[in-house]
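Have a look at this one before I ask anything.
Only one protein chain is missing; all other protein chains are in place.
For chain A:
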Amino acid sequence: MSKEILTTQDLHLYYGEKEALKGINLNFEAKGITALIGPSGCGKSTYLRTLNRMNDLIPNVTITGTIKFKGQNLYAPSADTVQIRKEIGMVFQQPNPFPFSIYDNVIYGLRIAGEKNKEKLDAVVEKSLRQAAVWDEVKDHLHESALALSGGQQQRVCIARVLAVSPEIILLDEPTSALDPVSSSQIETTLLNLRHDYTIITVTHNLQQASRIADRTAFFMNGELVEVDQTKNIFMNPAEKQTEDYISGRFG
C-alpha cells in the first residue's frame, strides 16, 4: 500500500444512545477520489463529518475509536480543530457562499488568517477559481455578490473558497444533490481536475456519479462499512451480496 494520509480505526459514533457508526475501519491514500455510497441514514455523511470534526457542533454526540491524519490523532485532547479544518476542508450539500462578493468569498479564509498582500490575494483568487473551473464565468464579476450566481456556480465558488486555504483533503457532502444535471456534471469535471493534487472524499447518492469520478468506492449500510474497493470492482464485481443488491437497485 502506498502512503496513507487518513486512517480510521474502530470508529463508533453515538447520537445519545443510538449507535450511528458501528466500528468503521477505513483508510485513505493520498490523492484521488473516494466515493462513499449507501442508502439514506446509513451513516456515510455522519462518517464524513467525523473526519474534520464537524460533528462537534451537534450536542450529545459521543465518538470512540481513532482517526489519524498523517499519524496525528484528530480526537486527541490537544488536537486543534481550527488547524484540522484548514487542512481538511469541506464542501456542503447546499451551496453556502457568504453574502459577500465572489472575491471576498474566496479569500475569506486567507484574509482572516492575516494575509494582506493584495497581489498574493489576487493570485490566489484566480488560481482557486480556475482550479474550481468557474473562473471564466465569474472573472468579470469578481466584486459582485456571490449570491447572484446560479447554484452550480455558487457551489464551485464554495469549492474555490476551500481550495484557497490549500487543504490536503477535501470532504464533500453530496455536493451535487441540490444542483441541476448540467451544474452537477461541471462539478464532476472540477473534481476530476483536482484529483491529482488533493485527496477527495465525497458522499453521493448518485451511483452513476460515483462510477464516473471515483477511484475507490466505499459502501456503507446501517452504520457499517460493508466493503471498499476500486470503483470498478465495486460496480462490476462486488465481493458482498449486499453491495450487489444495492448497486443493482434490488435493495433488500
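In this text, a contact is a pair of C-beta atoms (placed from the backbone, for glycine too) under 8 Å apart; a residue touches a chain by one contact, two chains touch by 3 or more; residues count from 1.
Note that in this section contacts and distances are computed from a predicted model.
For the chain that is left out, the UniProt protein name among "Phosphate transport system permease protein PstA", "Ring-1,2-phenylacetyl-CoA epoxidase subunit PaaB", "Fe-S cluster assembly ATPase SufC" or "Succinate dehydrogenase hydrophobic membrane anchor subunit" is "Phosphate transport system permease protein PstA". The omitted chain makes contact with just one of the residues A:P59, A:P77, A:P181 or A:G249: A:P59.
When the omitted chain is restored, the residue from A:S145, A:S185, A:S211 or A:N233 that touches it is A:S145. Contact with the omitted chain, checked across A:Y75, A:F92 or A:W135, is made by A:F92. One chain of the complex is left out; on chain A, the residues touching it are 52, 54, 57, 59, 81-87, 89-92, 94, 96-101, 103-104, 108-109, 112-113, 143-145, 147-148, 158, 161-162, 165.
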